[in-house]
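Shown here: the complex without one of its protein chains, the others still in place.
Labels A and B are assigned to the chains in the order they are written; within every chain, residues are numbered from 1.
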Amino acid sequence: MTLESLLLEKRADIVRGWIDRTLALFPASTGVFLRTTEDRFDNPVGEAIFSHMGPLFDALLENAPREAVEPHLDPIVQIRSIQDCSASEALSFVFLLKDVLRQEAGDALHDSRGEPLREFDGRIDRLALLAFDRFIGFKQKVYEIRIKEIKNSVSTLLKMSNLTCDDPK
Amino acid sequence: MAEQARFDQMGYYDPEKLVRVDTTLPSTGWMDTPVAIRPGTYIYPVKPKHLEYLGMPFARQWAPADPDWKLPPNWKEIILDGIRERLDRFRSFKLFMDICVRCGACADKCHFFIGGGDPKNMPVLRAELIRSIYRRDFTVAGKLLGRMAGARELTPEVVKEWFYYFFQCTECRRCSVFCPYGIDTAEITMIGRELLNLLGIGINWILEPVANCYRTGNHLGIQPHGLKDTLEFFAEDIETVTGVKVNVPINKKGADILFVTPSGDFLADPGTFTCMGYLMLFHELGLNYTWSTYASEGGNFGLFTSHETMKRLNAKIYAEAKRLGVKWIMGGECGHMWRVLHQYMDTMNGPADFLEVPVSPITGTRFEHARSTKMIHIVEFTADLIKHGKLKLDPSKNDRIKVTFHDSCNPARAMGILEEPRYVIKSVCNHFHEMPANTIREKTFCCGGGAGLGTDENMEMRLRGGLPRGNAVKHVRDAFGVNHLAAMCAIDRATLAPVCEFWAPGVRVTGIHELVANALIMKGQTERTLNLRQEPLGEEAGETAHE
Partner (left out) sequence: MIISALAVVALLGVVYAGVHVWGMHVLFGIVVPYVAILLFAYGLIKRVMGWASSPVPFCIPTTCGQQKSLSWIESSYFDNPHTTVGVVGRMLLEVLCFRSLFRNVQTQVRDGRVAHGSDEWLWIGALAFHWCFLVIVIRHLRFLTEPVPFFVSFLEQVDGFFQVGLPVFLASGFIMLGAVTYLFARRLFSPRIRYISLPADYFPLFLIMGIACSGILLRHLVRTDVVTVKEIALGLVTLHPAGSGLLAKAHWLFFVHLTFVSVLIAYFPTSKLMHMAGVLLSPTRNLANNSRMVRHVNPWNYPVKVHTYEEYEDEFRDKMKDAGLPVEKE
């Protein structure tokens, strides 16, 4: 049995475990909200996690190219990029998959003598690097938006001058 | 917060360490979780000169990240007296301190909680920040039982927490729609901010506009001649687009109508195009109206400061109407401005017995619903015009626009102007699509930058708060190809642009009267090839949207 087919067999458990651990990154009271609120408009964060982590795992299994991974990576990374957490916290969800794999498919993996698993770990590492790229990309976007807004907020002024004044002393 | 390993220590990247919080039990109660104030999470504090100009107390240099906020020596007494005074003045405050049963219905209604997940952004906990102090010092149970009764001591840490969370509430009132007792967190945040202002604690992005408005008549500090230049500059742009030279009456005595709009539309794109829309509409109607330089601000950042400040700024509108001798007042597209005009102005600075009940000079409609305040919303005015067929409109001019409508918080939940804007938009645009039902009308999501939070230093916080709205916009973009988001609020026009750019790229923000003006056929106009943004009209939908 190849590693891929083994993981495919365990897919449901692995994805559930991955989502569980990702939700646990949030405060407990929030995690439950993300888990239980079903409406995607009332709960966009939960929606992103639930609907994209499965396909993300599939993309890893298929060793899909970057273009196929990004549509499922972006929604999660984009949200994490503006939440009040450090970069390492924001992206730690990628690495959680390593633990989940060992937990959910540990026994079976031992039979495959580690080699394929190491290869799969490599894919996860590459996913982490890609996530890092995207994370920085979104941060950059935030700063672009900031600058654009500052320019926009005085767009008339940029065309005219000598309009505003400070408080009198 | 649990103590974290430093980045160079073992365990920092240990996933188990990052999964700090047990999924079933909160690690610490909220009272034991002090707020971590880090740069990037707060808005810059007010500069002392603005407080001094306004005659507000305890002007000083301080920084939220500093351990010592240089509170006045008797700060505790000031806060407690302040609470007492407000309990006696506001039944809302007194009641909302007592009757919450913590049912949790509001918990997941706050856009900041939905987008960010900080439990203290649940409205119930935001209110508990003050309630816990109230219980301890104003109720028997709290005095006797202390924490058992949900009471805690007032410490400088509490003040910091208030600053952090009351400037992370946009007073949007969404939670109050869902509360079985109508507890309105906006009311609590307003009182919370009033209390902070008693200690000289405020944010610059609110108090600088307040000081500007007090002095120059508008938040941006545009002086009279500057306002004239700006409006004439718009008139030139309008002439470029339409070939019609619109007149710009300013401070005109004997006008029938005083027009007041948020000053944000004078300087910031895309609000400027909405402002041009007003000029074109009034010119086309031949309305005898006037702009004012003294009352050149419809918005009122006093609402985000204190009831007193709100009244001080709002007073100018009636005073100017009286001085100019107009018959009635019309207000532009704005959100919190209409909260003040609709729910506070008449009470604070009325009665406006020197004005007449607004009557449309074009249709003869008497606006009975504004018979006391004597001020109507321009969208009410325009809807009435269109209904009576008084405007020549060519909606096909907006054919490249697929538009959705964002209900702004205050017009929706503190006024209820829901159908008028939809009627106007549908009359001037052929392609209109609603966002999902639980994100519009009284359930509308905030832009994330209202109530004085729309500055740039907290952009991430705004994008967090804007996520629920942006998510719904993205949905209609993907489902119907929506490329424009219409909003009748100056703050929305400024803050939803970043929200859309981040969460739903390709969707641009527009005001309603920008759409009206693009569809408006003016007497004596040249063949229109450009829209108000001076982009070719013939272009296919979507092409200009990605910039």
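Basically, a contact is a pair of C-beta atoms (placed from the backbone, for glycine too) under 8 Å apart; a residue touches a chain by one contact, two chains touch by 3 or more.
Given the structure is predicted, the values throughout are model-derived calculations rather than measurements.
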{"item": "Identified contact with the non-displayed chain, of B:Lys160, B:Lys443 or B:His513", "value": "B:Lys443"}
{"item": "From B:Pro45, B:Pro64 or B:Pro119, residue that would touch the chain that is not displayed", "value": "B:Pro119"}
{"item": "Touching residue (missing chain; options B:Ala59, B:Ala149, B:Val244 or B:Leu285)", "value": "B:Ala149"}
{"item": "From B:Gly40, B:Gly286 or B:Pro351, residue that would touch the chain that is not displayed", "value": "B:Pro351"}
{"item": "Contacting the left-out chain in the complete assembly, out of B:Ile37, B:Ala59, B:Ile78 or B:Ala105", "value": "B:Ala105"}
{"item": "Residue, one of B:Ala370, B:Met435 or B:Val476, that touches the chain absent here", "value": "B:Ala370"}
{"item": "Interface with the undisplayed chain - residues on subunit A", "value": "28-33, 36-39, 42, 168"}
{"item": "Interface residues of subunit B (partner: the chain not displayed)", "value": "23-26, 29-30, 55, 87-95, 98-105, 107-108, 119, 122, 124-125, 128, 139-141, 148-150, 173, 176-184, 187, 214-217, 223-225, 228-229, 250-253, 293-294, 307-308, 311-312, 315-316, 319-320, 323, 342-344, 346-348, 350-351, 365, 367-373, 375, 380, 383-384, 387, 412-420, 423, 438, 441-443"}
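Assume only the chains that are shown with their structure count from here on.
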{"item": "For subunit A paired with subunit B, centre-to-centre distance based on mean C-alpha positions, whole Å", "value": "31"}
{"item": "For the subunit B and subunit A complex, residues of the former touching the latter", "value": "7, 12-13, 15-16, 18-19, 21-27, 41, 49-50, 53, 107-108, 113-119, 122, 211-212, 215-216, 220-223, 226, 229-230, 233, 266-269, 272, 436, 438-439, 456, 459-461, 463-464, 467-468, 471-472, 475, 494, 497-498, 501-503"}
{"item": "Complex contacts: residues of subunit A adjacent to subunit B", "value": "20-21, 23-34, 37, 39-45, 47, 78-79, 82-84, 88-89, 92, 95-96, 98-99, 138, 141-143, 145-146, 148-150, 152-157, 159-160, 162-169"}
